[in-house]
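Can you keep this structure in mind? I'll have questions shortly.
Excluded from the complex is one protein chain; the other protein chains are retained at their positions.
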Amino acid sequence: MATITPTPPTPTRSSMHLKTPSLPRWAPLLVIAIAVAASAMLGLLLGWGPVGIAVVAVVLYLVGVPLWSRLVEDGRRAKDRMMTGLVWTAFVLALIPLVTLIWKVVAEGLPQINAEFLTYSMRNVIGDQQGGIYHAIMGTLLVTAWAAIISIPVGIFCGIYLVEYGKTSRLARWITFLVDVMTGIPSIVAGLFAYALFVLFFGEGVRMGFGGSVALSLLMIPIVVRSTEEMLKLVPDELREASYALGVPKWRTVSKVVLPTAMSGIITGVTLAVARIIGETAPLLIIAGKTDGLNMNMFSEPVTTLPVFIYFSYTQPGLPPEAGQARAWGAALVLIVIVMALNLGARAIGKFFAPKKGR
Amino acid sequence: MSTTIATRDKAPRRRGDVIFAGIARGAGIAILVALAGVALFLTLEGFPALGASGAALDGAANFLDYVWPLVFGTLLAAILALLIATPLAIGVALVIAFYTPRRISGVVGYMIDLLAAVPSVVYGLWGIAFLGPQLKPLYQWLEEYLGFLPFFAGPASSTGRTILTASIVLAIMVLPIITAISREIFTQTPQLHMEAAMALGATRWEMIKLSVFPYARSGMVSATMLGLGRALGETMAVAMVLSASGVVTFNLISSTNPSTIAANIALNFPEATGLKVNALIASGLVLFVITFAVNFAARAIVARTERERS
């Protein structure tokens, strides 16, 4: 792949021409410089914004390099150079959102963060008084924790069933298929399901934190099943046989040999699954609802979570709107930090718990 | 040491084994039940909407009239998103697989994965507060110079909260999915094919065109389909970015935009009562069926190519 570079065929006769005219290595850099300079000059003259200047510079580059290559080299290599330019352009374009998003969230959110913001709720907060997101943080943690409590055992045991017991049975094939289906359930549909289920027991307009956990676990279970399955498949059969040969029953083999061997991968998968659902908004909007105060009871009354707080605080900020919207940015920063920490944590856990090889 | 091997006089199945296997099987069956529950409860709660009309359906005569504009908006936004995301995602995957040294490509791949980790509500914030205003001048430009095309007929939105903006946000959200799968397939291209192309004196692009794309084509298709599944169901980013009015139009830059099923549910559910709730649930069922069909097609493509390869 990246290691392969076009190699000319080995010369058989001394009369072969192996040196074809080609552009110097620094040619693309030079064109970039010229394109940026030219576009900036034009832009300043005609009064474009920085975006316009960048666009024109890219176009100049994408035209300039192939043109030069066409004159010095040949058509094929001109095309190759153009595609290289296009591919890199796509790459930079894809990174712009990530960079601007993080910059925007940090720039808007950081000024909001202080002790009060993190330790007070929004109860009885009017206008631009300082309020806090403590209730939303706790709501998120509790709803996610309950979702994890439901999903982790079901997901891991289902993975165990698929790899260790079901194998190619009809039931296992059905479950595999349905787990695939579950992976594709839109999150809002999961929320509607939880609502439709709880409405049967609690009547119309039901809102409770646990309902949110049920909805989230519908999204989390397939991720846990998949990663458990992958990890269990990586455990070599030799270990299972070694255990059987010691007269260990299957269930102890699975629980004491296979699972511990796969544990680091499973924990990583579970952590990533938690990171994925902790930012979910739509299902919680529907079934967990929203409230201004702290509600630690998951089984009655609405619970606010961070994503839902962000949504309402930005779209229905109250008066003056600036205060509510600023709180939304602060909460967004907190949420992103939690999600990124979980992602990094997942990698660290994977490394930390991996079976040790050292002497 | 005792010499008896037989320790029991009935069928030698251990209690621990029976219980453990039972729990594992039970967990599997729980998933079956959960999905059956999803289908059942959504149908139960959605069914009353079929007989509804008028206020519960925002004035539509029947349920079909009610969902049709939403289905249209859902498909339009998702397909636009894919048109934007697919070339970008494949470009990014190519960069990671063929244009950077392996050491760097790991880091770059991780950065793209981070894009996938950002919660959708934060994308919504970013779309409303940053992307929309940034795109406003572009929409004015499009209206002025390309206004003869129905897509850019305008009048250009003054907030930038158009269906095109929503699609761009969606595109960014599905890009990591398409990139991750394509990258995986690209790196699996048999070395032999690539070296064969190289030995013929192909340039890097010719090598990609001759040996990588043919090998990866169906994988790229199914990656795109999975991205489509995600884009169809994505809720918050659209609900926040789009200023929707439930029309059916191909005009991409005006301030009257079609809504999507998911966004419509998110926007109306918190305040809905009575039959309105049933109507929203029924529309959710429609969304479920659409995404199911798309995902199913994607998996079928994957399964078929896997069978062909093995």
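Note that the chains take the letters A and B in the order they are written out, and that residue 1 is the start of every chain.
Operating definition for what follows: a residue touches a chain if its C-beta (ideal position, glycine included) is under 8 Å from a C-beta of that chain, and two chains touch if they have at least 3 such contacts.
Everything below uses one rule, namely that contacts and distances are computed from a predicted model.
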item: Chain left out of the displayed complex - its UniProt protein name, from "Cytochrome bo(3) ubiquinol oxidase subunit 3", "Di-heme enzyme", "Phosphate ABC transporter ATP-binding protein" or "Xanthine dehydrogenase family protein subunit M"; value: "Phosphate ABC transporter ATP-binding protein"
item: Sole residue of A:I113, A:L141, A:L171 or A:V248 that reaches the chain not shown, by the stated touch rule; value: A:V248
item: Footprint left on subunit A by the chain that the document does not show; value: 167, 236, 238-249, 252-253, 256-257, 260-261, 263, 355-359
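Throughout what follows, only the chains that are shown with their structure count from here on.
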item: Whole-Å gap separating subunit A and subunit B, where each centre is the average of the chain's CA atoms; value: 13
item: Interfacial residue positions of subunit A with respect to subunit B in the complex; value: 1-4, 6-9, 49, 51, 76-77, 79-80, 83-84, 86-91, 93-95, 97-98, 100-101, 104-105, 108, 153-158, 160-162, 164-166, 171-172, 174-175, 178-190, 192-193, 195-197, 199-200, 204-205, 218, 221, 225, 249-252, 254-255, 275-276, 278-282, 285-286, 289-290, 307, 310-311, 314-315, 325, 328-329, 332, 335-336, 339-340, 343
item: Complex contacts: residues of subunit B adjacent to subunit A; value: 14, 16-17, 19-21, 23-32, 34-35, 37-38, 41-42, 44-46, 87-92, 94-95, 97-102, 105, 111-115, 117-126, 128-131, 134, 137, 172, 175, 179, 186-187, 189, 191, 194-195, 198-199, 201-208, 226, 229, 232-236, 239-240, 262, 265-266, 269-270, 273-274, 277, 280-281, 284-285, 287-288, 291-292, 294-296, 299
